[in-house]
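One protein chain omitted, others in place.
Chain nomenclature is as follows: A, B and C, assigned in order of appearance, with residue numbering initiated at 1 for each chain independently.
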Amino acid sequence: MKFILYSPRRKKLIQKIKKIKLIVFDFDGVFTNNFVYVFEDGKEAVRCSRAEGLGLKKIKDLGIKVLILSTEKNPVVTRRAEKLEILCIQGCNNKADELINFIRRNSISLEEVAYVGNDINDKPCLEIVALPIIVNDAHPDIRVNAVFQTRARGGEGAVREICDLFEKILLTK
Amino acid sequence: MKFILYSPRRKKLIQKIKKIKLIVFDFDGVFTNNFVYVFEDGKEAVRCSRAEGLGLKKIKDLGIKVLILSTEKNPVVTRRAEKLEILCIQGCNNKADELINFIRRNSISLEEVAYVGNDINDKPCLEIVALPIIVNDAHPDIRVNAVFQTRARGGEGAVREICDLFEKILLTK
Amino acid sequence: MKFILYSPRRKKLIQKIKKIKLIVFDFDGVFTNNFVYVFEDGKEAVRCSRAEGLGLKKIKDLGIKVLILSTEKNPVVTRRAEKLEILCIQGCNNKADELINFIRRNSISLEEVAYVGNDINDKPCLEIVALPIIVNDAHPDIRVNAVFQTRARGGEGAVREICDLFEKILLTK
Partner (left out) sequence: MKFILYSPRRKKLIQKIKKIKLIVFDFDGVFTNNFVYVFEDGKEAVRCSRAEGLGLKKIKDLGIKVLILSTEKNPVVTRRAEKLEILCIQGCNNKADELINFIRRNSISLEEVAYVGNDINDKPCLEIVALPIIVNDAHPDIRVNAVFQTRARGGEGAVREICDLFEKILLTK
């Protein structure tokens, strides 16, 4: 993965990344391809990528906190978060309020937060954090809010791509 | 999402959309990619998009009724409709008859109905409603029946695309 | 679906199709995309297309017999065949022998049989029938054996494409 350091936009992105202490991820459409498998008994399943585990481990080893923030309360999110050993807040009607509460409790400022989303319910969070990130196939209405857009689509390596980017930046110089 | 208002075809579409009080969706191939997961015990699962929920909510908030009309009687359809909180009629051999009965009971005229389908068993419904819509990967034999074809394939954002289109039209001017 | 009648190759295909009384389908890679979902308890699931049902119904209404012939004995094949209401022979080490036994019992000659396959274990059957068909993503080693190759990949509409082709030919003049 080559990385051009010259453009002012890249330079700004690097400066922002270096300050980040917490990355907050939406779940559906970010950790997954935004699809849900529906069974006859109403149970659900989602498709996640095995690539995320290695990426998130690297990020946590670098001292960055990771949080999943999901509107819907769903056991699959709990299970995935448990396996990846990351924090998870679910069932929040107002994601921005929840995010602000969380960073206050953890003495983190909005200048130190990156948020990764894919749809219009992520807009309030994308608007307040220092580093708003969207996946490649995010809804058009939130594209204006993003500082960085992943090359990978949601659920198809987007989380890993972000982790790899952070690692390259933080381990350089 | 840019939206060009000039073409006569677009103008006609906008006029039709403004009159719609009910959108009827086929399920398989519209809410799903027309695939079914078959298990050893004969149970089935389907793949739906999380993007639909936010779109359907917007449509319902605008006062438009939403109905799923499916030939096959299948628990997965029931479960998905329950979760999305939309009406659902299943196990109907004659979809056009069922549609006409439904609109009579609800005092809606065919001029106020949009129908979204993907295969030849949707033809009778597409032929009678004011706004017949097909998904991008609909069967070639029903393409002549459509006034609008989604850019998205069935189950891959087609329902959300329709909801977003209705929202843009109805909130404009 | 446009259909050009002029080429000698097309003419030969049409002549062959008009004589067919039985279409034999391999299951994995033809009715499915050749993938299998493996669960923790060893149970399996496969992905089929809802488009097949309407196609197979048309074929059967035209008086053509349909048979699934699968090397592996697997409950998912049984369940899918039951739902589609088609005959199914599974767990046969020698598919060509099984095919010959079946047509003898049903007084059908090899000149009246089409066979649809995707991999090298279909080779013996493809070599003996009048109309050997392969799906678009069949293994390269059986491409020489085919008279017709579907535009669709296995499990992604290949069965429907074949049914539609038969219908167009048999209903024309």
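Points worth noting:
What we mean here is this: contacts are C-beta pairs under 8 Å (C-beta built on N, C-alpha and C of every residue); 3 or more make two chains touch, one makes a residue touch a chain.
Just so you know, these numbers come straight off a predicted model, no measurement behind them.
Shown chains touched by the hidden one, complex as a whole: A, C.
Check A:16, A:80 or A:139 against the missing chain and you find that the one touching it is A:80. By the touch definition given at the top, subunit C reaches the unshown chain through residues 28-29, 32, 34-42, 45, 119-121, 139-141.
The omitted chain makes contact with subunit A at the following residues, 1, 37, 43-51, 54, 74-76, 79-80, 82-83.
Everything below uses one rule, namely that only the chains that are shown with their structure count from here on.
Taken pairwise by the contact criterion, the protein chains link up end to end in a single open path, with no chain closing the loop. The copies subunit B and subunit C differ by a rotation of 90 degrees on their C-alpha atoms, rounded to the nearest 5.
Look at the CA centroids: the one farthest from the centroid of subunit C belongs to A.
In this assembly, the C-alpha centroid of subunit A lies 45 Å from the C-alpha centroid of subunit C.
Shown for subunit A are the residues in touch with two or more other chains, of which there are none.
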